[in-house]
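Below: one structure in structure tokens.
Omission of a single protein chain aside, the complex is shown with its protein chains in their original locations.
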């Protein structure tokens, strides 16, 4: 079980800010593949992986990062602070 | 006749902030030579020309700038504003 | 010392800047940067700033800590707002204090470059005819390369 968070247009496309996901995915990329296979709105949100950033337990991470031990993964577009 | 102004340690070495000088000097450097020949305090103030900056009519100038037409010449150390 | 504040409430740039300079006494050089909501089209009604509450504070502190290892800094301050802002409202500010101006300037620019692209904020512009997420600018990502 892992908490999955979405921000900005990723959140809007998926239609929710947060969900708990039951998964055995080994990496972030595996989780994304699993989500995309579930419903069209995930397919739409993750259509262009280059446009998506990932944080694992609130630290920036890569798509090939292992999920083992992580409690929270977040997906969002490139940040636009400042 | 030209107004000659001194600032910072140039002023202190010469002992006054401003004087009117009767001169036929063609350039700033000629005026400096004339002043140095007058008294030891000028000699002391202008001992190292590389340490002195010049303004002619309130614009930075060089020692070889002509004095013709200038109403005011100022001598001072490198500036330390900011 | 680093102070980081992430808040929906407005802040008083004048009061913050005055207090920061007072706290930084002995430093010699204080630089501030302030970002305001800009209305380029004349059509902007509001800017909505979303953030990732669990991550925002720690991400900003990590950027401040890194700045403190790179330059000799007496103090740093980051204030960043989230929520709905009107045109010309202040979005955020950074302040840096150092003995010499080169450190204070470099650290402020570094903080801004990293806050732009590595702190979890997202801006959405709400206009009369629709809303759009602000796209990250390639120049902002490129700017990180200089550090």
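Here the chain labels run A, B and C in written order, and each chain numbers its own residues starting at 1.
Heads up, the rule we're going with is that a contact is a pair of C-beta atoms (placed from the backbone, for glycine too) under 8 Å apart; a residue touches a chain by one contact, two chains touch by 3 or more.
From a predicted model like this one, the values you see are computed outputs, not experimental measurements.
Contacts of the undisplayed chain with visible chains (whole complex): B, C. Residues of chain C in touch with the missing chain: 12-19, 21, 24-36, 38-39, 88, 90, 99, 101-102, 104-105, 108-109, 112, 143. What chain B contributes to its contact with the hidden chain is residues 5, 7-9, 11, 55, 58-60, 72, 74, 76-82.
As a convention for this text, only the chains that are shown with their structure count from here on.
If you average the CA atoms of chain B and of chain C, the two centres end up 48 Å from each other. If you average the Cα atoms of chain A and of chain B, the two centres end up 72 Å apart.
Between the CA-based centres of chain A and chain C the separation comes to 26 Å, rounded to the whole angstrom. Among all residues of chain C, none touch two or more other chains.
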